[in-house]
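One structure, as C-alpha cells, below. Some questions next.
Missing here: one protein chain of the complex. Every other protein chain is in place.
Order as written gives the chain letters A and B; numbering starts at 1 within each chain.
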Amino acid sequence: MTALTGPTTAGREADRRPPATTTDPTYATSGPAADRPTALDSPAPDALQPASPSSPAAAPADDRPARAGRARRRPTLVVGAVLVGLGLLVAVVSLFWTPYNLTDTAGGRLEAPSLDHWLGTDKLGRDTASFVMVGTRIALQVGLGAAGIAALAGTAVGLAAAWAKPWLDDAAASVFDVMLAFPTLLLAMVIGAAQGRSTATVIIAIGLAQSAYVARLSRILARRVRGQAFVTAAIVSGSSLWAITFRHLLPNMWTMLVVNFALSFGVGVLAEATLSYLGLGVPPPNASLGRLMKEAQQTVLTAPVEAIAPGVMVLVLVIGANYLADGLRELADPVARGRA
Amino acid sequence: MSAGLAIAGLTVRAASAGRPLLEAVDLQLPAGQRLGLLGESGSGKSTLAYAVAGLLPAGLAAAGSIQLDDQELVGADERTWRTVRGAKVALVFQEPATALDPLMRLGRQLAEPLRRHHGLRGEALEQAVRQALAAVALDEVDQIARAFPHQVSGGQRQRVALAMALACDPTLLIADEPTTALDATVQRGVLELIDRLARQRSMSLLFVTHDIAVAAAVSDRLAVLRSGRLVEHGPAAQLVARPRHPYTARLVASARRFQTALDRAGQPMEEVLR
Partner (left out) sequence: MKPSPAAAGVDGGATASPINDGPPRNTAGAGGPGGRGTAPGHPDDAAGPIIELSGVSYRYPGQKRDAVNRLDLSLGAGQALGLVGESGSGKSTSLAIMAGLIRDLRNGHVRFEGAPLTLRSPARRRYFRRRVQVVFQDPYNSLDPRQRIGAALAEPLIALGLEPSREGRRSRCAAMLAAVGLEPAMAERWPHEFSGGQRQRITIARALLTEPRALLADEPVSALDQATKVELVDLLRTIAAQRGLALVMVSHDLAVVAELCSHLIVMARGRVVEAGATGQVLGHPRQTYTRDLIAAVPRLPVEND
C-alpha cells in the first residue's frame, strides 16, 4: 500500500531545483507598490523554509470551486474514474438487461465473438458477454462491500487504539501486524471455509482481512493528528473524546481513508476473482469473473476470448481503482495541488 | 579579484503571476563583509537567500542580476551552480536537522565534503574531520564524530552543520535564521562562533533573521526587507540609532521595548514596584 504519504509533505517544496528561468531585467522595475498588511500574505516565501513537520504549508483543501478544474488536469484521476465508471456502468446495466439469460444455452458451443454473441459462448453454449456483465456486478458488490466493511471496522479499531492507553495501543498494533502477516487470501479462505460459501461470506471474509490494513493506517493517522496542538486545545476546551474524534480526528484523516478505500476496493476485486478461481468464492449460480476464467481455462486455445474477457474486466477494475486512489491522493496532497 | 556579492534589480516571482516575492532589490556585500538581512515572515528575506544559493523552488523565476565574484548567477545552469554552491557559497539553515542525514554518523557526513573538495583520504581525512569539529568549538570531538544527529543537542547539531558548510572554504556563508530554534544561551554561543569564523576566514556573511538585535550582533551592515522590497540599508549601529524608514523604526522600537523591559526589571526592586 502506498497510502502512507502523509499530509505533511511540504518539505518537498524546498527540494525542487530551479528551472533557471530568466526574464527580461527591465521588467524588474515595474509592478505595483503593494504595501499590504501582514494579513493574508502569500505563504509562498515561507514555503521556502525547509518546512518543519508541522509546517503551515500543509493547508487544508477548501478552495472548492477550483477543484473541478484541477481534476480535469489530472490524468491519473480521470483514467481511474473512467475505468471504474466503465465497470460501474456495466454492472448497473446488468441489473436491467443482459444480452441473454444466464441459463440460456441456446447458442452453439464455444462460438467465436459475433454480432449475436459479442464475446462468444462457453462450452455449454451460454453467452459469455452476459456472464461477464453479471460477474462484473458481483465483483463490484464484493469489492465495495469488502472495502466498506474494512473501512468501518478498521477505522473504528484504529481510532480506538489511538486513544487507548499506551500498553493497549501497543498490543493492538502487534495484533494488526500479526494479521497483516497473513495474506488477505488465506484469511478469507479460512473465514469462508468456516462460514460456508455465500456472497455475503466472501464479502465479510475479504472485508475483515482488509480491515487490519485500514486499522493500522487509521491508527497512525489518528495518532499523528492527536499529537497536534489543536487537539490538546480541544481537550482544554472541554470537548469529549467522542467530540474530538468526530470534529478533529476524522476530518483530518478522511482524505487518506478515501484513498485507502479505493485501494482496498481494488484488492477486494482481485481477492474475489482469485477465490472464485480457486473455487472458494461466490458460489454458483452467481456469475464470477474468477470462475469464468477457471472454466474457460480448459478451452483457452479454442476460445481465447472467453478467458480473456473476464480477465480484462478484472484488470479494468483493479487498475481503475489504483489510478483512482493515486489521483485522489494527488488531489488531497497540498503540495501536488499547489503545483497544478 | 573578488568583488563579493552584487545584487542588482533582483526580482523573483512565482510562475502563477501575482505579486513578486522580491522586487527590484539592489544590494552589495563586498568580500569579507557581513550583512544582516532583516524582515518578517513573508518579507522575501529567505527567497533572497535561496536565490543567491541557486535554490529557488521550481515555479519561482528570478530576473535581474546576482554576481558573485563577477560571475553572473541569474540564469546560470545547474552545472555552473554546482561549481558555486558549496565551493563558494555555503548555507546553514534554521533547523540543522534538515541539513544532516539522520542515518549517518556526523563524522562521516563531515568527511564527505572534505574528501570531495580537498581530496583527503585515510588518516589525513580523519585528522581534517577532527580539526573541522574543533574549529566550531565542539569539545569531545571523537564522541561527536561517532554520534548520529539525534544523539547530540540542537546547538551541537548547528555547529556540525556549520562545520560542513565551512568544509570547502566558501567565500560567502548564508545563514538563514540559524539560531531561531535554539535556546538563548546556545544562540549566543553560535552567534559568537559565526562572528569569529567569519572574521578569521575573511568570509562574507549574509545573515537572515527577523531579530534586529541578533542581526546586529554579527553584522556590519543591515538591510531591511518588507513585502519583497528593500526599504532601508546601512551600517548596523547607525540604522539602529537613526532608522529612516518607519518600518525599520518599528522594528527597532519593538526590540528596544523588550530590552528596556529587561533593563528596567533589572533595576532594584523598589523602583519597579512603585
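Quick note on the criterion: contacts are C-beta pairs under 8 Å (C-beta built on N, C-alpha and C of every residue); 3 or more make two chains touch, one makes a residue touch a chain.
What you see is a predicted model; the values in this text were computed from it and never measured.
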| item | value |
| --- | --- |
| Absent-chain contact - pick from B:Val52, B:Val84, B:Leu166 or B:Val240 | B:Val240 |
| Interface with the unshown chain - residue positions in chain A | 38-41, 43, 54-56, 58-60, 62, 166, 228-230, 232-240, 243, 247-248, 251-252 |
| Chain B, residues in touch with the chain not shown (by the definition above) | 40-42, 154, 183-188, 191, 210-214, 216-217, 236-238, 240-241, 250-259, 261-262, 264-269, 271-274 |
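Note that only the chains that are shown with their structure count from here on.
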| item | value |
| --- | --- |
| Between chain B and chain A, distance of the C-alpha-averaged centres to the nearest whole Å | 45 |
